[in-house]
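Of the protein chains in this complex, one is absent; all others appear in place.
== chain A ==
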Amino acid sequence: MTDRRRINGPPSGTRPPVFAAGADRPAVRPVRQRQPTELRKLFLKTGLIPSASGSAYLEFEPSASLAAARATPTSLIPPSSALKLTCTVHGPKPLPRSAAYSPNLVLTTHVKYAPFAARQRKGHIRDASERDLGVHLETALRGAIIAERWPKSALEITVTILEAEDDRWYGDAPDAHDASWGMMNVLAGCITAASAAIADARIDCLDLVAGGVAAMVYAEEEEEKGGEEPRGRKLMLDTDPAEHRSIGSACVVAYMPARDEITELWLKGDSGGSHEGLIDGAVDAARGAHGVLAEAVREGLSVTN
């Protein structure tokens, strides 16, 4: 008779947790080692989930500080995180009988963080930010999909975020109240992955729509090394929010290069009148992601055909 009143320990031995005082080694804020216009590399792969009509997996290359921390760990807390997400596309499938007639493809998008995705644990019910991301993603894709080719059909796009971008460095987190900048990177990743998954599902689109992020970053005094903008904002493409102490404004675009069109634009924060530069930066970032996107879609096609 096994003891069912308690949660039994593992069959083999383990070690009890050690709560070490880490005060002697203060945590160091990661520093951006990329050029302002240098993007993080992407890994994108389509067709991973056989049960879905289309699917994609996307991850950002870990930033230099994160890679270094992983190689030689000095703390159990990773200094930053790198986006990892999966996207599944189900459909086009017929609308249920009960649904009203629709001459266009009915697009529904769900964005869900895995409970372990962020440093703060996420619940199983979608919260406001997740619903917000879903709406943004839908806007971005609606402009790209040729919806009237699929009347009376539904398309369901589900994005599961396995590892989210940090909103800010975890050391700053307790006393920071500014916007959640990580959401912007997550949205950009969602757009790129969803576009790949839609292409994998063979749904007609105007173009592959790629997401890109740019941000106006307030320069840190000690690390400013002769930038053009004296003691002020600086445009950074593909920002990792953990690497910056203060982000003034950020912008996400969903961009279709072939038509030179923006389907989704999300600008957050105070850019001080330089919106255009911010948008252009985001478009540049999207253009970079588009190259990977096109390559991944082509690779997916060559595998299946």
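Definition applied: contacts are C-beta pairs under 8 Å (C-beta built on N, C-alpha and C of every residue); 3 or more make two chains touch, one makes a residue touch a chain; residues count from 1.
The rule is simple: contacts and distances are computed from a predicted model.
Asker: Absent chain per UniProt: "Elongation factor 1 alpha-like protein", "Origin recognition complex subunit 2", "Cytochrome c oxidase assembly protein cox11, mitochondrial" or "Mitotic checkpoint protein BUB3"?
Answerer: "Elongation factor 1 alpha-like protein"
Asker: Looking beyond the chains shown, say which of A:L48, A:L95 or A:A114 touches the absent one.
Answerer: A:L48
Asker: Given that one chain is not shown, which residue among A:D132, A:E156 or A:D280 touches it?
Answerer: A:D280
Asker: Which of A:R70, A:K93, A:R121 or A:R202 touches the chain that is not shown?
Answerer: Spelled out, the listed residue whose C-beta touches the missing chain is A:R70.
Asker: Applying the definition given at the start, please give the residues of chain A touching the unseen chain.
Answerer: Residues touching the hidden chain, for chain A, are 6, 8-11, 13-16, 18, 20, 35-43, 45, 48, 57, 59-62, 66-68, 70-71, 73-76, 82, 84, 143, 146, 148, 162, 204-207, 216, 228-229, 233-235, 255, 257-262, 273-281, 283-284, 287-292, 294-295, 303.
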